[in-house]
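Handing you a structure now.
All protein chains but one are shown at their positions in the complex.
Chain lettering (A and B) follows the sequence in which the chains are written, and residue indices restart at 1 in each chain.
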Amino acid sequence: MWQNLREIKVAMLFGILIPLLSGCWDSKEIEQRANVLAIGVDIASEKERKKEDEISHLSKKFPIPDEEMIKVTAQIAVPGEIPLGPQQPGGSAKPVLVIEVVGHTFEDAILNLQQEIADELFLGHLRIIVLSEEVARSGTNRFNDFLRRNPEIRRTASLVISKESASRYMKIVPELERIPSLYLADLVDNLSSLGKFPPSFIGLFWTIYSSKGQDPYLPYLEIKGKSSIQLNGLAYFHGDKMVGKTNPLQIGIFMAVRGIGRGGYGAFVEVPDKNESVLVRAVSRKTRTKVTLKNGKPHVSIKIQYESEIDEKESASIQLSDSAILEKIEKATSKNVKASIEKLIKSTQKKKADIFGFGEHFRGKLPKYWNKNVKTKEKWNEIYQNVTFDIKVDTHIHRVGMKSK
Amino acid sequence: MGDPKEITTLQATTILISTIIGVGVLPLPLFAVRAGETSAPFVTLTGMFLAAIGLVFITSLGIRHPQKTIITYSQDIIGKWLGRIFSILVIIFFLILTSLTAREFGAVVVTGVLRETPLEVTVIVMLLLASISCRNNINVFAYIHNLYVPMILAPVLIVVAFSLKNANPLYLRPIFFGSDLWNMAGGMLTVAALFQGSFIITMIIPSMKSPKKAIKASFWGILISGGLYLLIVIATVAIFGPEEIKQIFWPTLELARTTAIPGNILQRLDIIFLAVWVLAVFTTLFSSYFFTIHSIKELFRLKDHKVLSYFILPCVFFLAMAPQNILHMYEIIQFIGRIGLLITILYPAVLLLMDFLKSWRRKRNVAKSS
Partner (left out) sequence: MSLLRPKKRTYKKPQLLTPSKLVHQKENTPTSSSLDETEQQIKEILGNNGDLKIKHFKIFGSFSAACVYFSSLVNKDSINKDILRPLMYEPEHLIGKEKPLAQLIDIILTETLYHGEAKVGGCLDDLIEFMLRGETVIIMDGLKEAIHIGTRKVDKRAIAQPETEQVILGPREGFIENIATNVALLRYRLPTPDFQVKTMKIGRLTKSTVAICYLKGIANETVIKEVEKRLSEIDIDAILDVGYLEQFIEDNPFSPFPQTQSTERPDKTVANLIEGRVAILVDGSPFSLLVPVVFNQFYQTTEDYSSRFLMGSFVRLARILALVFSLIFPSLYVSLISFNPELLPTEFAVAVAGGRAGVPYPAVIEVLIIEIAMEILREATVRLPKQVGGALSIVGVLVIGQAAVEAGLSSPITVVVIALTTIGSFATPTYTAAFALRMLRFPIMILAGIFGLYGVMIGIIFIFNHMLSLKSFGVPYMAPVSPSDYQGMKDVVIRSPLWWMPKRPDFLHPANQSRLTEKDNKVLEHNKVGNDQREGTSNGGSEGDHNTSGNNNLN
């Protein structure tokens, strides 16, 4: 008896489920979500601050966060303006909507933004967050909490620092792609596959930030001309505050020290005895970092092996015909690199920003020393200033291209 | 049990694997890291060994009484009433375990995916699924586990494999003793508690084709599930580092969120991972639910377990709704887990010891009388 009734019951169960459709609690159609594709964060100006309305708190009745107010610029996709399939020429309407709001915190600003938009904001497609340098220098920690708590946010979204105000990046109209934020996101994503920047996304930023022996870094962008964006260097942090930036070439140096194998940067190297130079491009690197205690003082020795190739020579007077000259170039390159590394490390030491993660090496490899003398991140940053270094660079040029001379 | 004894060693192994791997996969790295910092994998390993020891006890008890489960042979060993009292304790423990599993599942779903859906609905749907499935006999129970094991293992392995590209081996060092010993011992207990599902073996042995091979099944079961746990812990720690893990409720889920499949077929793996994880939770829930109703059936010598499966549903549901919030829930889970170790490891150990003594005494008596 039971055996047969069971299936009837199951059928009834499904029958009961149908009215439940009305209560499909989480069902939110894709076109009814306001897809936020990119967000830019700036410090709100005096004028903009006045615009704030009483949305998430009544003014003056709430312990207002003592940080400065921020201005969030969001880029939202306009459904219907981005066609399916191959793009038709023309299409005058703008595919995205750019909205600016102000708020005390990130969530505050998002709430304010929701107040202006009919559809529910959806952050699942948030591909890139741009922080202006000003905001980054005042500390990024205030944004992290919201971004971490919200399950919609992708951990693989990019986080970048901009030289100009971030809202300019939201309004930029690139020529290569219809949706501006996608162009921006692809630009940043491709940096690491081109070897222009170490892997960098928001999850990695948090990971590095929370680990004790290293400090985070982010790409630093600058707008060139009307609508092109350039990777202008690497912003490095002390804790959650941006403290400085490198120039673009130093990113390559940084990647070498950090031990990222993929090379992408090329540099002019002066050929010894001649006043001419060739462009040597790093293909791959191999880094070995060793940490020791010298008289109880932390000491790091770094060994870097470069595999490079010559991409271009400056003038015909250089003859790349025998291996002896290559050897000379190799040596010159090594020397240059070594000098740059030392310079870069010096500058970060000055700012107490251990972006290379030497602290992690000490923590992992010399746990006794670490537990006794360091323990906390702040302490490590102090110690990092006085770490001594010993750098060895070895360059091998294996390829010179298709030209024999 | 009335059913033909058809469960093979392979099926017993798969039952163990899919029972052990469950909701615990998600917070496991957090538990391990809280206890052992960088030596979280080591903590996991020790926890696994502790669980293995408990499993050896219960399996060898089962092999010594190949026709009975712990509910029935405990009455032979320590007397009828004492045995019954302990059996009731075991049943209550598994009842709570079932409801906590359902609750933890509901909490993850409500926080991670279905944010508007009431917690009650997600929990009750899962419980209904388990209770309807529990109406089948033990052979179907074995088939169900057998089918789902590869589906549970595969996505975890895929996520781990693809995520390792961002791994930083420095986060794993120092491997041993990254934290103080007391802390690590506590972590070991917490991790061992995640293996409590392996207790189900006592229910399977009487239905096995060859109960002697149960020990083999236990060995492989704990090796594969423990290996998977270890792999997850290693991967999460190597990618996030201990400090970051401490800030995340479910590091394994976060691992899936950080991982992208090459080619961008799907932008995010976490939802897919969660979907398959539902399967893992179902098998765990199914096992403990099945164990509960079958134990009740055996204790009170009922003929049919089918009605019982609906009967205890409200019970489990209200227990599942007891914790106030997610933090409260994890406190309870850790506490119940520790208590459970007494039941799943210490109790079988005592039983085994007494059983040995008894048979030794009997042998001596036989020798004397002859």
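For this structure, a couple of remarks:
In this section, contacts are C-beta pairs under 8 Å (C-beta built on N, C-alpha and C of every residue); 3 or more make two chains touch, one makes a residue touch a chain.
If you're wondering where the values come from, they're calculated on a predicted model, not measured in any experiment.
Only one of B:L129, B:I175 or B:I339 touches the absent chain when the whole complex is considered: B:L129. Set against the missing chain, the residues B:I53, B:L279 or B:I332 yield one that touches it, B:L279. Considering the complete assembly, chain A touches the hidden chain via residues 3-4, 6-8, 10, 14, 17-18, 20-21, 23-24, 26-31, 33, 35, 37, 77, 79-85, 122, 124-125, 127, 152, 154, 179, 182, 185. On the side of chain B, the interface with the absent chain consists of residues 6, 8, 10-11, 109, 113-114, 117, 122, 125-126, 129, 132-133, 136, 139-140, 142-144, 146-148, 264, 266-268, 271-272, 274-276, 278-279, 282, using the contact rule stated above.
Heads up, the rule we're going with is that only the chains that are shown with their structure count from here on.
Chain A contributes residues 2, 6, 10, 13, 25-26, 148, 151, 154-156, 199, 203-204, 206-207, 210-212, 357, 360-361, 363-365, 367 to its touches with chain B in the complex.
Those residues of chain B lying in contact with chain A across their complex are 38, 111-118, 121, 128, 132, 135, 166, 168, 170-174, 178, 239-244, 246-248, 254, 257-258, 260, 267-268, 306.
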